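Structure record follows, encoded as structure tokens.
One protein chain omitted, others in place.
Should a chain be cited, it is by its letter among A and B, assigned in written order, with residues numbered from 1 in that chain.
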Amino acid sequence: MTAEQRLGTQPSKTTRWIILGIVGLVFALPIVAMIEFTFRQGLAGGYTLDHWAGLFGEDSARTYRGLFQAIGNSVVLAIVTVGIVLVLLLPTMILVHIQFPKLKRVLEFICIVPITVPAIVLVVGLAPVYSFVVKIFGSGAWTLAFAYGITVLPYAYRAIQANLEAVPVITLSEAGRSLGAGWPTVLWRVLLPNLRRGVLAASFISVAVVLGEFTIASLLNRVNLQTALLQVSQSDPYVAVIFALLALALVFGLLLLIGRLGSVGRNRKES
Amino acid sequence: MFKKCNLAALALVAGVAISLSACAGSTTPAASDVDAATATSAEDFGGLDALVAAAQAEGQLNVIALPDNWANYGAIKALFEEKYGITVNSADPDISSAEEIAAADNLKGQDTAPDVFDLGTAVTLASTSYFAPYQVANWSEIPDANKEATGLYVNDYTGSMSIGYDSNSVPEPKSLDDLLGSDYKGAVALNGDPTQAGAAFAAVGLATVQSGGTLDDFTPGIDFFQKLNAAGNFLPVNATGATIASGETKVVFDWSYNNLAAAATVDGWKVTTLPGAVYTSFYNQAISKDAPHPASARLWQEFIYSAEAQNLFIVGGAYPVTIQTLQDAGTVDKGALDTLGELKGDLVTPTAKQAEDNAAILASKWAAAIS
Partner (left out) sequence: MTVANAPALTSTGAGATPRRQSVSGRGGILRFLGLTPFALYVLLFLGIPTVLAVSTGLFTEDGGLTLDNIVGLFAPNVLTAFGNSFFVSAVTAVIGAVIGALVCYAMLGTRPDGALRAIVDSASSVLAQFGGVMLAFAFIAAIGSQALLTKFLAEAFGLNLYANGPWLYQVPGLLVVYLYFQVPLMIITFMPALEGLKTTWAEANATLGGTRFTYWTRIAIPVLAPSFIGSLLLLFANAFSSYATAAALVSQGAPIVPLQIRSALVSETVLGRENMAGALALGMVVIMVIVMWGYSVLQGRTSRWQK
């Protein structure tokens, strides 16, 4: 047993694997059911590879025409949204934490409103704002990032806040300031490395939310990954499920990649 | 440092994205657009060829709520693209008629607003202020009862209310009351809620006329579903292609074109129409008054009522509005019509007043009946 396990701060190996095993099994079940469905032949039973093979058929070119552009749109949207979170939300949260503790509840409420009003209702209000935005920025799909920055606010806020509360931000910033650092340096080299965990979690969930968002893009008639997926899924229920699984795998892979990049930076620092 | 590189890359990509969108922008409207938006027939353009030219100059068409597997719209959109070289931007395939009108409101003035609509009757009658009148070249071939006098909206196709069933698990239902039997335990589903979805509304209508009632009052139909629920045969899930394929919904009340589309993709799914009264309801084609591509919208209208597209509806399992003319002129796709079967039997369609009254009856009685 490690010291931490003896102290009780960490679970023993058996506990860990029991919990993770049970939860993992339960959560894998619906995914496995979807995969099993895609191999089914029809109502009579029996299995076939035809549905997967059909992905590469001759008439699939038209099907895929919009899909690759949609993936590109969604990736750009994800990047811009994470940018909004990092550039707008994070400094504001740190500022409120240090200087305006009384505004903390206000900020918390602001960051919970986006998730309170369902997107299908919010779009009624977003539409006039967007007709104005379109005049300035054009109607490219990337302008959706402004709305998505709002959509991810609740998740990103909670992830960063959990970290903020665990780190003695005020002490650290005072220490940095008293050692002669300017505010930018304090932010970059003192606070952000400590908030890395929360910022990374916020980025993860933001990317996942943007790549999985359907309603706002669809109701504002923009093309993103999910709307394009719906288009290609129309012909065949099996194809629809196959594409949903592939989209999940794509986002999962993307996030693994981002996580890898994040930990590479950290290793370099610690060595 | 990781974070510095990340932020720089971010700024670079954002900069590229912004400049790309600035380059894209929207197409500048041609001078003829001013005429196109008020044109009420192909003559206003100077003939069909001039209309085609004007539409090709616009280059795009925005359609909405046209799923590929609904009445063969996939093939129809593809044929339009191929024939005229105009890109069809198909948005929101899964939304309802009411949401189409909401989209027209939300996107007014933007170049992604819908150009044309395909709507259920109730929404059509309530939204005539959104439409521009237009009469297609073969206007006289469309029966008077199927069109609005100035061409604000025109019936395009109808289906018959049919019953699809999993031939491997349940026997073919020969009458409505067969479905109350124990063979169909936990098997029967609708395509939506009758207080919200047109197909489910029509299912209750079918049950009404098959139970000996009239379209003035859907109560006999509601009573049938109450009995179905009491027998444990009613499944309150939304029947989709996926639930059909997974075997969850073994019997589905849906438009013939939807059930036939499912039969084409799922082995073992068969479709039948009950003998006796047959429930039909036309959908309506309309052009948006604020269409961003008015010439393309009008060309689409001409295309939909041309023999080619109308025959494609038959292939998809729907009955086009000009079917009588096609049969008389011999231009109908005989093979497709034979596979589909003639629309025969005692055809019933609700009037606007009946639809409204029954919507109110359903709103007050449905939830209690199936709980």
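Going forward, a contact is a pair of C-beta atoms (placed from the backbone, for glycine too) under 8 Å apart; a residue touches a chain by one contact, two chains touch by 3 or more.
The shown structure was predicted, so the numbers you read here are calculated from the model rather than taken from an experiment.
Only one of B:37, B:55, B:107 or B:122 touches the chain withheld from this view, namely B:122. Seen across the whole complex, the unshown chain contacts subunit A at 2-5, 7-11, 15-16, 19-20, 23, 27, 29-34, 36-37, 84, 88-89, 91-92, 95-96, 98-101, 103, 105, 108-110, 112-126, 128-129, 146-147, 149-150, 153-155, 158-163, 165-168, 170-171, 173-175, 177-178, 197-198, 201, 204-205, 207-209, 212-215, 240-241, 244, 248, 251-252, 255-256, 259-260, 263, 266-267. Touch with the hidden chain on the side of subunit B covers residues 95-99, 102, 120, 122-123, 126, 186, 190, 192-198, 201, 232, 235-238, 240, 242-243, 246-248, 250, 355, 358-360, 362-363, 366-367, 370-371.
Methods note: only the chains that are shown with their structure count from here on.
Averaged C-alpha coordinates put the centre of subunit A at 35 Å from the centre of subunit B. Chain contact summary for the complex, subunit A toward subunit B: residues 37, 40-45, 62, 76, 79-80, 82-83, 86, 123-124, 127, 130-131, 134, 137-140, 142-143, 188, 192, 218-222, 227, 230-231, 234-238, 240-241, 261-262, 264-266, 268.
Partner subunit A is touched in their complex by these residues of subunit B: 1-3, 6-7, 10-11, 13-14, 17-18, 20-22, 24-26, 62, 64, 67-69, 74, 78, 90-95, 99, 102-103, 105-114, 166-169, 240-242, 244-247, 265-269.
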